[in-house]
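Below is one structure; the comments refer to it alone.
Every protein chain but one is kept in place in this view of the complex.
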Amino acid sequence: MKQERATKPAAALPALIRQLSEAVAVSGDEHAVRQLVLQNVQNSADKLEVDALGNVLATRNGTSRRREHVMAAAHMDEVGVMIVSIESDGLLAIEAVGGLDARVLLGKQLWVGRQRLPGVVGATPVHLLKDEDEKRPVAFDALRVDIGAASREAAAKLVQPGDRATFATSFRNLGGSLRGKALDDRVGVALLIELFRSSRFEFDFTAAFTVQEEVGLRGAQVAAFAINPVAALVLEVTPANDLPPLPGETENVRYNTRLGHGAALSLADSSTLYPRALVQHFAAIATRDHIPFQYRQPGGGGNDSGGIQRRRGGIPVLALSVPGRYIHSPAALVRLSDVRAALQLARSALAELPRMPRRPSRS
Amino acid sequence: MAPRKSIDLAAHLVDLCRTAGLSGHEAPVRNVLRRAWRPLVDELSGDRIGSLWGIRRAARRPAGRILLAAHMDSIGMLVTRIQDSFLFFAAIGGIDARVLPGALVQVHATRAGGSTALPGVITSRPPHVQSADEKRKVTPVRELMVDLGLSAAQTASRVEIGDLIVFAQPPVRLGSDLLLAPALDNRASVAALTGCLAQLRGQALQWDVVAAATVQEEEGFAGAYSSAFAARPDAAIAIDVTFGRQPGVPEWKTFKLGEGPTVSFGPNLHPQMGAALMEVAACGLVSIPLRNMHTPVEVVAIADVEQAARLLARFVLALDGKFRKRLTVHA
Partner (left out) sequence: MIALINRYVTAFGPSGSEDEVRSLLQADLKQLGAETQIDALGNLSCLHAPGKDKNRARVLLMAHMDEIGVMVSHIDAHGFCRFLPLGGVRAPWCVGARVRFGNGAIGTIGAEPHEGSTALKFEDLYIDLGASDQSTVTVNIGDSACFDRPLEASGQRLIAKSLDDRIGCVVLLETLRRLRSTPHAVAFVFSVQEEMGLRGAGTAAFGFDPDFGIAVDVTRTGDTPKARPMDVALGKGPAIKLRDSGMIADPALVRSLRAAGDHAKVPYQLEILEHGTTDARAIQTARSGVPAGCISIPCRYVHTPSEMVDMRDVEGAIRLLVDLLGRKL
């Protein structure tokens, strides 16, 4: 691998993440992030295309004559809501896009539509709630978005059914940590942009910026089919549920990952058992180069790996994640040191990627 | 007669909403008001627990005295325990626990001296890691924490138990007519007081007017009692917010935004504020409709705040000797 750019990618990372975090790209409408991605990779790509679903596939040719192809993926979309109807009082009824808990929407400000109109998910004043309703989580179909329109006609001039909305959260650099919306997976997108711009590998390398991960790993499946790589790496943000035990609890044994403990290697999740050889390769490089890393606890959840692994005749895939607290809420939190560790590990481990069996090997 | 100076009430209200002023800790918002009121009144004073009085004197003596009272404190939270890099907290005032997970907050950290506003977020657990039981409940406040994104050591060196936590939701215009902000309960009413004083500026008054921004309403109406006692008014009007029309609440309990404030006289309108004032004076209540009360995203119509200011000013200008006599007859 040779370093092609003299810039300091690590220093530029928070700024890039800010741009990506504040862009709005709820699944199926990834336009804003796609534009940012295209701007950021076009000068480094030997081949650049946007496929029929909207995935951005950027390729850098390899230095070796061994024309193997390796893919790395990060998804551009974020969870959010979709406007499904405009009611007579000018309020908007919504449905979830992706795994979004109605409880984190209640009483939050939103950006509505591509023009980012301010809106708010109202909450019945606590004074007027019946006792039992105070303890009961709000249901999605009881949520309404208020954009300050007094009638259906007034609202219809501003939005239409199918428009999407997401949390109105400005990015903050907290000194050591980054706070923002949609860090799942804009941090992964930023990592992939940096990785792509700063590395040329022996193999042909395609950075796949995928669509519709949050609604079922949809973009990655077609991207993997089209690229047909010998191996794939997924760059993600995975939950860090490393909160302290509550009173009465002894130890938090289901933390998934921990903030500040380095890049996370996946072993198993609900859609993928990761091949041992790839996990061990990344762990060995991290250990050798003193890059902090941790294992994501085997458990539920999933990512584009599940969409990639079982395409065609099978594709070995690994997920390398940055731990993120409070993902799928208005503001997730990641640690910058983990982001940097993930970038360094992805770069070093890919540069020394062992040969993958291309077609079924004979014994 | 000095020219009447108009002020931008919406901008003033945004200013008030950006400023912290939790119950019992109203100093920052009091300072904003002090600056705004100084050119509008004859005298600024206050009571011993922190209420601010802007006093306009009548042109002639003897004169009646009217108290216009709005509480300036808002709901919020304070740090009760620090564990690693997480802050457990308690509510100040009637916070709705349902809206807390994922809310953006600021912690006014005092451990390193002074007060530094640190951005943070209230914890939430993503659907990926929730058990079936968890999905069916509202997380109680005692199981929520504030995360500042700092290490345990950084957190311990900056934050002190008792530090205040406020919602960091910036005020924003909703459509052309509405304003969204935390603490509109009751900064909208305080802004109406300012608007009233601005309208009265340069006008000769027959009654003394005491505009009072009171403290600790959300924690038991302390300021209303003390201001009412100390100011010894003949009549009083409380300005507060009331429930705006929104889904999930019956129409008969709510008022439409943008159609003006509600007005009522008598003892039982605002159960406690009214009662407090009624002990010393004839009392009225002006209320500004507000959606999403006690959440970080309260919403009012700016026109209602302006209308409340005009209404108060007109009422005060209409006061004369006869009104005082009428009150006495009734008493």
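Going in written order, the chains are labelled A and B, and every chain counts its residues from 1.
Rule of thumb we're sticking to: a residue touches a chain if its C-beta (ideal position, glycine included) is under 8 Å from a C-beta of that chain, and two chains touch if they have at least 3 such contacts.
Note that this is a predicted model, so its numbers are computed, not measured.
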#### Entry: Which displayed chains the hidden chain touches across the whole complex
A
### Query
Which is it among A:Arg65, A:Lys157, A:His290 or A:Arg312 that touches the chain not included here?
A:Arg312
### Task
Mind listing the subunit A residues that contact the chain we can't see here?
230, 251, 253-255, 267-268, 271, 273, 275-276, 279, 295, 297-299, 309-316, 356-357, 360-363
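The rule is short, and it goes like this: only the chains that are shown with their structure count from here on.
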### Message
Can you tell me which positions in subunit A touch subunit B when the two form their complex?
### Response
89, 91, 99-101, 103-104, 106-109, 118-128, 134-138, 142, 144, 146-150, 154, 168-170, 172, 174-179, 239, 241, 243-244, 246-247, 254, 256, 260, 299-301, 325-331, 333, 335
### Query
Taking the complex as given, what residues does subunit B use to touch subunit A?
83-84, 86, 94-99, 101-104, 118-119, 121, 123-130, 135-139, 142-143, 145, 147-151, 154, 169-170, 172-178, 180, 243, 246-249, 253, 258, 291-297, 299
